[in-house]
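Every protein chain except one is present and positioned as in the full complex.
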Amino acid sequence: MNPPFFFSSGRGLTVREIGELTKATLRAGADPERRISGIAALDRATIRDLTFLDRGRFVEKAGASVAGACVTTEGLAPRLAERVCVLCVAEPYRAFVEAARALFPEALRPSSLFDASGVAATALVHPAALQRRSDRWLHRSPTAPRAEVGSGTLIGAGAVIGPNVRIGRNCSIGARASITNALLGDRVIVHPGCSIGQDGFGFVMGPRGHRKVPQVGRVIIQDDVEVGANSTIDRGGVRDTVIGEGTKIDNLVQIGHNVTIGRNCIIVSQCGISGSCTINDHVVLAGQVGLADNVTIGEGAMVGAQSGVSADIPAGEKWFGYPAMRGRAYMRGIMKLQQLAAGRKRGVDLNAAGDMDDHPADKG
Amino acid sequence: MNPPFFFSSGRGLTVREIGELTKATLRAGADPERRISGIAALDRATIRDLTFLDRGRFVEKAGASVAGACVTTEGLAPRLAERVCVLCVAEPYRAFVEAARALFPEALRPSSLFDASGVAATALVHPAALQRRSDRWLHRSPTAPRAEVGSGTLIGAGAVIGPNVRIGRNCSIGARASITNALLGDRVIVHPGCSIGQDGFGFVMGPRGHRKVPQVGRVIIQDDVEVGANSTIDRGGVRDTVIGEGTKIDNLVQIGHNVTIGRNCIIVSQCGISGSCTINDHVVLAGQVGLADNVTIGEGAMVGAQSGVSADIPAGEKWFGYPAMRGRAYMRGIMKLQQLAAGRKRGVDLNAAGDMDDHPADKG
Partner (left out) sequence: MNPPFFFSSGRGLTVREIGELTKATLRAGADPERRISGIAALDRATIRDLTFLDRGRFVEKAGASVAGACVTTEGLAPRLAERVCVLCVAEPYRAFVEAARALFPEALRPSSLFDASGVAATALVHPAALQRRSDRWLHRSPTAPRAEVGSGTLIGAGAVIGPNVRIGRNCSIGARASITNALLGDRVIVHPGCSIGQDGFGFVMGPRGHRKVPQVGRVIIQDDVEVGANSTIDRGGVRDTVIGEGTKIDNLVQIGHNVTIGRNCIIVSQCGISGSCTINDHVVLAGQVGLADNVTIGEGAMVGAQSGVSADIPAGEKWFGYPAMRGRAYMRGIMKLQQLAAGRKRGVDLNAAGDMDDHPADKG
């Protein structure tokens, strides 16, 4: 790939070191001492780069690759020229990621931009009482006007941290994020521009105007959560808005008041989760999904891109469509429709369109 | 609920005081002197909290509640144990909100985070000429490079207020909002991260590039409007973008140039309103609705979640679907489709999916 202006891998790793890290088998003839300092897609990789080859569109281009090293399966290895050091594993992408993490440890969480560590001078942390502690945080009087920030946490330029907010250890808070009325655990990553903890959207409607409903809950963000750029998480009205441990949220996502999200969920970009929804552990919502308020999504369920969900979804099911339906019901309906409209001459390609509910989180 | 770290209700209210405020009838045996200092959902409420019981999922849990007080209807009152002070009213949620407003007056509008009142030291108000006035504002030469801010208005940390912007009295401008080319009335709430008054998206397209169309209109935001976090409102091109009195806008909403929105509308999260649309008074747009440009929505109309509207909608109608259609036409079509696709064995549950056009604004 092009010179990595923004990340440097230091001395890099040898092919042998990568092999040990990923428990790979080196193809005969591979130079175990070749030094790798970068990562790149197969078509861009140079002699200094590690790449990977998996099923998919790159298989036919594999023969032309001049990558320094490539992790792939035993079956695909013959596709790569002898000049490439080939490392064989069962799951090439997973192995590639492990090597990439070792090559670029500083890319595993955002920096504060203007400081090697700690709180950027331009961050607005309320007020003077910034404390770095080895213990997570001390419980304090609820009225003490102080924010607490754990050791190792970075707070980016221009970020705004409101009164009484508590942020755990080794977090990264992005530039220009605002966080109020919230408690954050350890290793939480909040990307730039997020707004967390503002009023939920609650009104009692009436013909002569809408009465604002006080929102006195909080936002609780547990350990290892990541929140994408410019996303919004409202604080609760009469309960807390809770984001469970390990859940990853993409950019421009809206999370309404009183929402509870479980552990290790994936919420892709531009999803909208209305107030008081309950999302259980390991749920995946693909991009631009909308949930009506008070919906419950069962553990491990997946919802396809752009779906509109107004009914509860049982655990483990895949739903898709507008309105969302179980499995391929929506797609089957659309296919039927196309047959009717075209006199059965042309249906939509069910396989192509069905990709919309494929796995969204791992896009390299 | 959990200790309210971020809001304190002071001395609270007695059950008697809540009864007077909400014009409720106390159930026999209720202690009128019990003191209430918090609010909570029924399943979380403690002896110090007020809660409410209405139709819906909490009715079956009501017997277990240990809330200090509960507003409900005469009909539902017997569901609550004797330990709960029960206040009977016709509209429990409305009464609950009135009591909550009295308990938490400071939650009725956002603070400036870093000051008890006024403009945060870190807000960037253009330039030196900040004035607090009891009169709304003085008309001035159009070229005077000064912003004016009314008395009682709070401007949050890191907010950016451009030249000549005028903001009325008792407004709250959120952290990191940017406001340019705009005039705001009184009691306007702008949540964190909003961008108001930047260029509309106007280009004359051509094969060799797109010519930018100058955008010389303004944004006019009338009294009592609320704009959610990270929402965007473009200024007009050849007319003004206008948001009418009392209209409430949720997070991540896009409002294009030249749009006119009437009074007391509700625009739920992630709606996109294209350029030059006209939305009349009391319109409700549920979440993720998209309007094509130049569409007119009649007074009191409602548009269901995720609908795509490219035709004018007459006053008072409910539309839903993609493309949006009157009433349940879209849902009837989808149901018919499912019957056809499944050989009539399984249709979609019309009642469940029909909830998507339910009332979105009042989610507790």
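Residue numbering begins at 1 within each chain, and the chains themselves are lettered A and B in the order written.
By our rule, contacts are C-beta pairs under 8 Å (C-beta built on N, C-alpha and C of every residue); 3 or more make two chains touch, one makes a residue touch a chain.
All values reported here derive from a predicted model rather than from experimental measurement.
Check A:Arg27, A:Arg79, A:Arg166 or A:His191 against the missing chain and you find that the one touching it is A:His191. Against the chain not displayed here, subunit B makes contact via residues 124, 126-127, 142-143, 158, 160, 162-164, 176, 178, 180-181, 183, 193-195, 198-205, 207-218, 230-232, 234-235, 237-240, 252, 254, 256-258, 270, 272, 274-276, 288, 290, 292-294, 306, 308, 310-311, 322-323, 325, 329, 332-337, 340. What subunit A contributes to its contact with the hidden chain is residues 1-8, 38-41, 44, 51, 57, 93-94, 97-98, 100-101, 103-104, 107-110, 113-114, 120, 122, 156-158, 174-176, 189, 191-193, 224, 226, 228-230, 246, 248, 250-252, 264, 266, 268-270, 282, 287-288, 305-306, 322, 331, 334, 337-338, 340-342, 346, 348-349, 352-356, 358-364.
Basically, only the chains that are shown with their structure count from here on.
Chains compared, subunit A against subunit B: the Cα-based superposition rotates one onto the other by 120 degrees, nearest 5.
Once the centre of each chain is set as its mean CA position, subunit A and subunit B turn out to be 28 Å apart.
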